[in-house]
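Before I ask anything, let me first share the structure, which is written out below as structure tokens.
Every protein chain except one is present and positioned as in the full complex.
So, subunit A:
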């Protein structure tokens, strides 16, 4: 088999055998993963420049598409964004700007892009974070029950529901949830706010504020959970099914342990390893989900910021959100790779 393995995989093999004999393999593994992540970040930054400055031909024309703009205004815009400079100088300015954390000035808001992103960062973390936690818990629970009694009616129903929800576009589910539970349909009254993160009439104080935000969080959070939990459920189910025939489970049962103890103490912790790292790998999915959910529920996060920038279109702002969102996913991917190795030494790098 060794001759058919690609370089990356044989590298993993070599590291593995070294890892068993000494500590050098782990250092090399971590170094190679960090190098890979840095390469990806460099590519993200290059792509950010290429996509928004080179591909459109004339970015100012893209931004002012469909508007009556005088030639003087266009000239002024070109100067403001540095588009009158030669391309290599634009690139250097952009590169050093990004490295300093300066992402340019928004065309629409006339404010630094980094300030806008910093403002909208925490609402997204709150929404995506709480949705991820709930989705992981739900997915692990459903996946475990499915696998433990696979082939049962519960298993078939749960798998069917997961497949169906996976086929539902996030934004459509959001619109339905919004119409049913926020606006109200027929006998169902509107119980939740239709959008935003706070109401204007909240009494002052920390506790009313927290409750108000939580009230606004319910519907967007449920929508996101419904979309992403299926992934964890399917992975938990298949990884527990892989474990089911293992000898240590037979041993545990032979010791006379109760069935649910065998499941909770022995099988599930082992099957959880892939799921835990998957949380970080799925961040790209969470980001996409957040863009749609925030758009539907007017949740003031990075997703809504992106959506609002699309309408203008505000190229500097879109460029900034692209770099931040893609960069965050690259970073979380690195965390996943390192965790994978750290949590489960059996797993080879691939």
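As a working rule, a residue touches a chain if its C-beta (ideal position, glycine included) is under 8 Å from a C-beta of that chain, and two chains touch if they have at least 3 such contacts; residues count from 1.
By our rule, contacts and distances are computed from a predicted model.
Q: With one chain of the assembly withheld, which option in "Hydrogenase maturation factor", "ABC transporter substrate-binding protein", "Lactate utilization protein" or "Oligopeptide transport system permease protein OppC" matches that chain's UniProt protein name?
A: In UniProt, the chain that is not shown appears as "Oligopeptide transport system permease protein OppC".
Q: Write down which of A:178, A:197 or A:338 is the residue touching the left-out chain.
A: Missing-chain contact among the listed residues: A:178.
Q: Would you mind spotting which of A:69, A:134 or A:168 touches the chain that isn't drawn?
A: If we include the chain that is not displayed, A:168 is the one touching it.
Q: If I consider the whole complex, including the chain that's not displayed, which of A:252, A:318 or A:338 touches that chain?
A: Missing-chain contact among the listed residues: A:318.
Q: Spell out, residue by residue, where the missing chain touches subunit A.
A: 1, 3-8, 36, 39-40, 43-44, 47, 51-52, 55-56, 59, 62, 150, 163-164, 166-172, 175-176, 178-179, 183-185, 194, 241, 284-285, 287-288, 291-292, 295-296, 306-307, 310-311, 313, 315, 318, 321-322, 325-326, 329-330, 333
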